[in-house]
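The complex appears here without one of its protein chains, the remainder shown in place.
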Amino acid sequence: MKQTPRKKAEIVLPMIVILIFLLIWYSITYFKLVPAYQMPGIADVAKSFKEEVMAGRLANDVIASMWRVTVGFVISAILGIPAGLWLGQHTRLRYALTPMFNFFRFLSPLAWIPFAILWFHIGDKPAVFLIFMATFFPLAMSTMTAVASIPSIYFRVAKDYNYKGTELLTKVTFPAVLPQIITAMRVSYGIAWVVIVAAEMVGCQDGLGYGIWDARNGLRLDTAVTYMVIIGVLGMLMDRLLSQLTKLRNVRWGYER
Amino acid sequence: MKQTPRKKAEIVLPMIVILIFLLIWYSITYFKLVPAYQMPGIADVAKSFKEEVMAGRLANDVIASMWRVTVGFVISAILGIPAGLWLGQHTRLRYALTPMFNFFRFLSPLAWIPFAILWFHIGDKPAVFLIFMATFFPLAMSTMTAVASIPSIYFRVAKDYNYKGTELLTKVTFPAVLPQIITAMRVSYGIAWVVIVAAEMVGCQDGLGYGIWDARNGLRLDTAVTYMVIIGVLGMLMDRLLSQLTKLRNVRWGYER
Amino acid sequence: LRFHPWSQKSAVADKKDVVHEGPNNDARRSLTVGYLPVTCHLTCPVTDFASKTTKTSTNFNSQRFTDFPTVVDALKAKQVQATFMIAPLAMKLREDGAPVKICYLGHRDGSEIIIRKDIQATSLRDLKGKTLALPSFYSNQNLVIHKLMEDQGMQPNDINFVILPPPDMPTSLAAKAIDGYFVGEPHCAKAELLGIGKVLYLARDIWPNFVSCVLVVHEDLIKEKPDVVKDLVRGIAESGKWAEDHRAEAAKLAAPYFRQDQKVLNYVLTSSPHRVSYAQLTPTDAEFQQIQDMAIKMGILKKRLPISDYMDRDFIPQTIVAAPIPVDKIPDKN
Amino acid sequence: MNDSKQTTLEAEKVSHNYGDIHVLENLNFKVNPGELVTIVGPSGCGKTTLLNILSGHLRPVGGKVISNGIIRTVYQQDGLFPWLTVGENISMGLRSMSEQERQKELDELIKLIHLEGFKDHYPHELSGGMRQRAEIARALAGESDILLMDEPFSALDYQTRLRMRRELVRLLALRQRTVIFVTHDIEEAAQLADRVFVLSKRPATISREFIIRSPKPRNLTDNAVIAAMKAILSQLGLQPWDGNTSHIFDENSKTN
Partner (left out) sequence: MNDSKQTTLEAEKVSHNYGDIHVLENLNFKVNPGELVTIVGPSGCGKTTLLNILSGHLRPVGGKVISNGIIRTVYQQDGLFPWLTVGENISMGLRSMSEQERQKELDELIKLIHLEGFKDHYPHELSGGMRQRAEIARALAGESDILLMDEPFSALDYQTRLRMRRELVRLLALRQRTVIFVTHDIEEAAQLADRVFVLSKRPATISREFIIRSPKPRNLTDNAVIAAMKAILSQLGLQPWDGNTSHIFDENSKTN
């Protein structure tokens, strides 16, 4: 019953904030508070948006980037979450591999580019590889940390009821950290989107990240901003989708308030 | 009493893993399992490491990058954590600003580069700005999520004892999410290191990220790997330092096991 | 906020990969000039070195960048007021209304079409259906290769073009991700030295007196400090003349600036005088007219501008003598 | 201390439900200043819910609560802040005091709950009963007008429980407070209460209300206590009532 006004607030309030933001942007460019070359105006951005749509490029770029992000992210979720669960459960393994994982966690996708090319050539594959490299380690690490801080009582109960191996993993460890895994997935999904710009540096001929490079190469700040806006909005929407996971009944306990 | 063997395991086991890793690397290059240009050998990397050290560049690069990462990260911690606490506590504010924050969270530092230069010129400032932009939003978002899932009982108790405003924030909300903030800081510190490569694209003349660009432009894969190794190792060490925070007595409860 | 906690050491830091012994104390003025570590921009570090080792009135500090868009942003923000840049991009910048002028050239030739060693090809036509990498749509390489395709009766989409950052080109070629590329040195020599690529065309085979990069100067600087600009253009001209005749020394000089392998640079500069040249750096109208025409045809530029609109020849010296660089002062960093 | 007379705590037609589950049904009562009311009733009938409504943490679906004064609650679940030591937890209510006074008060409270030596321990290093005692001390520390106690002695051994009852009565005599005390221990309810509310099964109503007029502290063997226990047990259907009302006043009986 209380859902409806809450839902409304969830939509209306952000709208207001966005409007205020647009207004500030508009005033800055309208009153020339900063030189024009420092900040493209809304009108320019809208115009270049229209151009891109008309050229049919935009839809294609969106699909291409979504595809790369999704594939890379899904692969790292499929590998990273189980890896994190597994490492979290085995103390010695965790000690052994944490530094290694941490090491790789700190490496920029930009630094991986030459290797991406050497191993995966150009096109979609290196982009997917870069997204994978950027999201796998944070996801595994967060899952691992979450597992390591599961209240010990749950493991005691699990032991009492003879949960072992895979069953322990799927019936106890996984659901116990699911709320945190969802949060970690949202964070790493963010990283995946952030990396798309670096990933599409590598010989891609389409995609939103490529669009930004292209715009920069073409000295079109307005087009670059258009692509930034699209990346931001798409990411936002996808995050909204992911956040629906927090409404699952068996994770509600993790978001108590 | 049980600390000592555990400490030992924490050091010995990773060593073993690293040795195995180096061995695999060595064998791959030694037995020429992949062509030399695809993977520089350990010897080459060691040589270029020595070169960089001899040239006195390395120490300077390390200091420069550490400085930029630290400044950017500290600024975003100083702003992001309070922002997250504050947003987490006010439901309407959270609804209002989450989409905006999410939007910015998905933007690549690479996309911000033009603005970094136009607004902050070249040198340290744009690099710090890029690191800030990359870490502020994840940090604020994680803090916010953590606050939103504080068990309501703590807020009830706080209300009973008349904790309000700043006192509520510093005495209840903050300590209640401190364990998660520490985790979030470790994750975003990782992001800060990852971004250093992009950040030092912006007209820096030193730094580890710049070193990687330089190595690539200089067609020196071995030097690039040297810098990658240094970035990874430094990040690892700094994470080790940050992880000491989890040993504080008043956060132990959050890492129960 | 202090951004340089190590200011104590900054003097040392400035020196770290610079081969001279510090700024020329006689010179009262100084100017930062942007460049990328490619041989097309070789005259920039040479001028830097020359300004500090010979008697000049301006200290030129060369600042290395990683890519052109960043250079452009730095120029717009007036963080550098003079820089080397690919010619069509400079024209585009001018067309967009940025207050910049082309004052001089950086080099002649200096680019090659490199193909994989195992590809049997003698002309562009043999590359039909293959993938060729270019550094940017706004590069002269892009314009020229399309011109060449047209000349050889090919359709624009007979070859797959991909845009790649030049440092990734040899890597991509080695991985067989691409079949060839057209870019400035030393990225071509690298592939040759690695034994993975061979030269299909030198730039001069396609277009005699090819230019890809020009010297771009902010108009404010031209207005406020014409003497400095004059010094700069003369410095580049004299450096060019010196480099033309001291190729091995130039490679040795530039290697630490570029932070590149001296062997590769040496190969570029000395293996054949046809690879790159630093003579005749005075631009002609015809050349630029031709570049502009091609760019308009490619849709890179919108409208034809009078040459004088983006070119400023006022600073080009009448007589050019080689810079008296003390060869013995070039340290051997390798 | 003199302002405690103005303390009010009143429920007017309070009803509550969680989704389909009706928990409270039209509760009406007024607690007199300084009175100690114990609430007994079957598990899951809505006692905790009622306390949450009285303290204002939960908005009732129907009706309203009128209260005035500082409210402290001893929660049924663990309500100690895990990031504070026992001493810091107890000091939460003593923030307005001077450092010296606070130390004195704190030491006294720690002695009261028999946790000497555990002042600097964190809650997760304590046993269940020790945590509960710390929570009681926290609620008792400093000034408050209304105490809501949700099964506060449930994890304590019999001896400690007797002691805590005595101490509670002693402290309330020193500093008057209005107390609502939920318990499953009928002996406890009878020994401590000025008034006993017997709640029915969910949806809870007050099925019976007893007034116990005997002075405190009371002994377990006092006639009033024994009579009250019998009355409560009979109301809960556990014992036939022998009808001895000499010490018990049955008020407002509304068996539903």
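For clarity, chains are labelled A, B, C and D in written order, and residue numbers in each chain start from 1.
Here is the rule we go by: a contact is a pair of C-beta atoms (placed from the backbone, for glycine too) under 8 Å apart; a residue touches a chain by one contact, two chains touch by 3 or more.
Fair warning: this is a prediction, and the values are worked out from it, not measured in the lab.
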- Selected residue (touches chain absent from view) among D:Gly41, D:Pro60, D:Gly93 or D:Gly142: D:Gly41
- Query: Which of these, D:Gly56, D:Gly128 or D:Pro217, touches the one chain of the complex that we don't see?
  - Reply: D:Gly128
- Item | Residue of D:Glu88, D:Glu135 or D:Glu151 in touch with the missing chain, whole complex considered | D:Glu151
- Task: Pick out the residues on subunit A that sit against the missing chain.
- Result: 153-154, 156-157, 159-162, 172, 175-176, 178, 249-254, 256
- In terms of residues, what is the contact footprint of the unshown chain on subunit D? 18, 40-44, 46-49, 76-78, 125-130, 132-133, 151, 154-162, 184-186, 233, 236-238
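Going forward, only the chains that are shown with their structure count from here on.
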- Message: Using Cα averages as centroids, what's the distance between subunit A and subunit C in whole Å?
- Response: 38
- Note on the structure: Whole-angstrom distance, CA centroid of subunit B to CA centroid of subunit D, is 50
- Item | In subunit A, residues with contacts to at least two other chains | 37-38, 113-114, 118-119, 216
- subunit D residues counted as touching two or more neighbouring chains: none
